[in-house]
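Removed: one protein chain of the complex. Kept in place: all other protein chains.
Per-chain numbering from 1; labels A and B assigned in written order.
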Amino acid sequence: MSVRTPLPRWVDVALLPALNVILAFLIGGLIVLAVGQNPLQAVGIMIGGAFGYGLGFGYTLYYTTDFIFAGLAVSLAYHAGMFNIGPEGQAYVGGLGVILVALALNGLHWSLMFPLMIVAGALFGAFWAFIPGVLQAKRGSHIVITTILFNFIAVSLMSYIITRILKPEGVQSDESAPIDAISRIPRLGEFIGLFGRSPVNLTFILAILALGFVYWLVWHSKFGYAMRALGHNPTATRYAGISSSRMIMITMALAGALAAMVAVNNVGSVQGRLILNFVNGAGFVGVAVAFMGKAHPIGVALSALLFGALYQGGQELAFSMPGITKEMIVTIQALVILFTGAMGDMLRIPLERLFARGATESGT
Amino acid sequence: MTTVNTPSQGLETASASTPAIELRGINKHFGPVHANRDIDLVIRRGTVHGIVGENGAGKSTLMSILYGFYTADSGDIFVNGTKQNITDSRHALALGIGMVHQHFMLVENFTVLENIVLGAEDSAFLRPTLAKARAQLKQLATDYGLEVSPDAIIEDLSVGQQQRVEILKALYRGADILILDEPTGVLTPAEADHLFRILRTLRDEGKTVILITHKLREIMAITDEVSVMRQGAMVKTLETSKTSPTELAEAMVGRRVLLRVEKGPASPGKVMLEVKNLVVADDFGIPRVKDVSFSVRAGEIVGIAGVSGNGQSELLESITGMRDQTAGTVFLNGQPLSLDGDDGAARARAAGLAHVPEDRIRMGLITAFEEWENTILGYQDSYGSGPGLSIAKAKATAKEYIAKFDIRPSNPELKTANFSGGNQQKIVLAREMERDPDVLVIGQPTRGVDIGAIEFIHNEIIKMRDEGKAILLVSVELDEIRSLSDRIIVIFDGQIVGEADPATADEGALGLLMAGVTEQGHSPGPGTLPDHVTPIERNLTEMSPKDNSARDVSP
Partner (left out) sequence: MNYFNDLILILDSTVRLAVPLILACLAGLYSERAGIVDIGLEGKLLGSAFGAAAVAAVTGSPWLGLFAGIGVALAMSGIHGLASINLKGNQTISGVALNFLAAGLTTFLGQSWFHRGGMTPQLNNDQRFNPIVLPFAPELAGVPILGPIYSELISGHNILAYAAFVAVPITAFVLFQTRFGLRLRAVGENPKALDTAGISVTLLRYQALIITAVLVGIGGTYLSIAQSAGFNNNMSAGRGYIALAALIFAKWKPWPALLVCLLFGFLDALQFRLQGIRFPVIGEVPVQAIQVLPYVLTIILLAGFIGRAVAPKASGIPYTKER
């Protein structure tokens, strides 16, 4: 029963997660080294590719946009004590809402279309997350399992809808009809020359707003207060008269709506159509982003940027160093989840000892 | 193992007079808590030895040390006259010490037989082990009257039967000394009687039984000797036949200096809180509050006295909307309260009912929150007009409460987990008291709170009463109930067994009531003896008025 001294706040909030991320990257570096490549050279190429020139930076921000939304979808549910592994499916189904409204009103100016696509996508994504929420709240079905299953169901459902219903006659690839150029959310490059023809678009601004919104929601709203209460202590939540079943359902729906913004970014702008499997793992990156960012919007923003840079830099890397494929990024992503999520406390006890010793030495 | 083990037969080395267990100078600390201090104890072979004491007196810790769950900081343990260093439960089992835990260590979807052999299998394959166990079980059943169907699934069995499986587990492993930790807490009176018959048989067959309990009725009914513990120390060991419940109750509670609470006479107004025919079940669906009715008036404090685990927790939780009611109604200011659903507590609060919960860490606070965030728990919707939370207003309130209740450290942005127990309790009290409620329900107001804070908290409660609030108080500290309450209701086994005036009631009489011993003619209504009166209860009932008659005259 030795009394453990808690770590100083800055260690808990900043140092420990940073050490975990560094550990993940070190091991990633060792793997690169193990296949006979130079990890430092790789890092250099990636940084150059991700930030070195306007087009590359634009791509980085495009990926970052996806990862911010996916990361927020995981983070939000996490604050209410739930592990949402479903952003991938929620974003996919959200794409259906985006394309339906876009095709129905095709030709409408983007300034009107943008909000409509946001709302439609949000509704569809929210619905896809709401069902697991209801099953958890009313039937006690574990949200981890149901969100995983809903990812798969989304894949089959959307593949049916895209290939059988939305695919126009005479088109070879599995995709919907295109959205008119005037209705598509414009690229940032149209306003800021630096980004050139890179895919980063106004949805990036939406992502920044979403970060602010989630920050406000979680820490500055009554709803967020209730959400965090539930995440920390369900018994005290009942004591406070907060309905946990309602909280679970609404939080999941909000998370699904956030995930669906990935669809706005891709379907509504970058691709301008609904393509089979357009989410392409961005939803899963959200899991890593959320854990690495400690579910805080600032952390989510930073880790989404990091992963955005990794994805963009990884593409460059694959050109410059044929020995390293962009799958190395998925490996890094896995290591980040492992060290910041599952093994997040591995370094805690050594650190506690270190700081306890420091405290007694300085105290005497 | 299963055949009769008389003391002389069973042990070759030790003579019959060697104690089964002897403890010398046992000390155990948990952090700053001194759970056991210099405990000496001798348990004679072939007896049923009771260990009584209030909650937190250190009984369970002591027995856990004996069973190898904890290691003592200092002191010696002698088993059958030999000094032993018991390192784990396996070791204890090898020494013939078996334990029946308060919360059963059974695998619920296993059969009785599977549970009994678990961890004591003879071979890699189950078939021979199970066959052998089946035969032994039959033998044990005939030897000790421990009948349980070997193929029954645990979760289908009654609690009493499950307990028998626990005892069988210990006996199957060759236990000669059996420790039972609060064995009747979960049993019906009929099941408890059955258990006592079994324990008597075990003793008669030469086993040594150690019974940990806080129920005097059980001590008087079944033990040969009884040791009383109080606040981690051993008070005394007595022969049961030469003592009385009153003497034990006094030894348990001790003649503590009553904390002086300055309070004038109450001037009760109209009924504010009324509970009618309330029935409440626990998490396992077992009824814990059984048809309880009472009322609390404005300007009075009604204390509910009782040994913990007799339905107080469920009663408080259901009145405050934290637990579903099976039947009955709660009226607040004459209006029935709708407490259904998982947000019932919000409606109770809106109707003017404030609640200081029994377990502040588990219920009343979110320890990961900053102090100011806990200041608004349950009232968060009144901070800010729209969907936004007015943090400025919340922090201002927090600062106000910190000043008024002298909460230290006076930093509303500090994590709540870093406050001491007393200051955490003040955070809860301030929040619940300062909202001008009509009714205040308080559970264990001073549990784990230091002396200085106790006085402060008591005075605040009295102040609330004098402001005309209706206050319902539950505490396991009888002192606290007596010094604060204007009326005392005694609860036992989910029923109200009596009511007393704190000015005239004495501790012994209350203790007996709390122990389920009802005085004839004193408490009518639900307090009359239940249908399942046992001979033991009848005996005690007969002797209790005699014991009390002498005390009633004393001031």
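Things worth noting here:
Just so it is clear, a contact is a pair of C-beta atoms (placed from the backbone, for glycine too) under 8 Å apart; a residue touches a chain by one contact, two chains touch by 3 or more.
Just so it is clear, the structure is predicted and the values come from calculations on it, not from any experiment.
In the complete complex, the residue from A:V43, A:L108, A:I148 or A:L302 that touches the missing chain is A:I148. Across the entire complex, the residue among A:L157, A:I208 or A:L302 in touch with the chain not shown is A:L157.
The chain omitted from view is touched by exactly one of A:G29, A:G48, A:P234 or A:G341, namely A:G341.
Take chain B: the residues that touch the chain left off the picture are 69-70, 88-91, 93, 99, 101, 105-110, 114-115, 117-121, 123-127, 129. Considering the complete assembly, chain A touches the hidden chain via residues 1, 31, 35-37, 83, 85, 135, 139-142, 144-146, 148-150, 152-153, 156-157, 159-160, 164, 284, 287-288, 291, 322-325, 327-335, 337-338, 341-346.
Here, only the chains that are shown with their structure count from here on.
Each chain gets one centre point, the mean of its Cα atoms, and the points for chain A and chain B are 48 Å apart. The touching residues of chain A, when paired with chain B in their complex, are 1, 3, 6, 216, 220-226, 228-229, 232-233, 235-236, 238-246.
The part of chain B that touches chain A in the complex is made up of residues 29-31, 320-322, 341-349, 355, 357, 362-369, 373, 376-378, 380-381, 383-384, 387-389, 391, 417-418.
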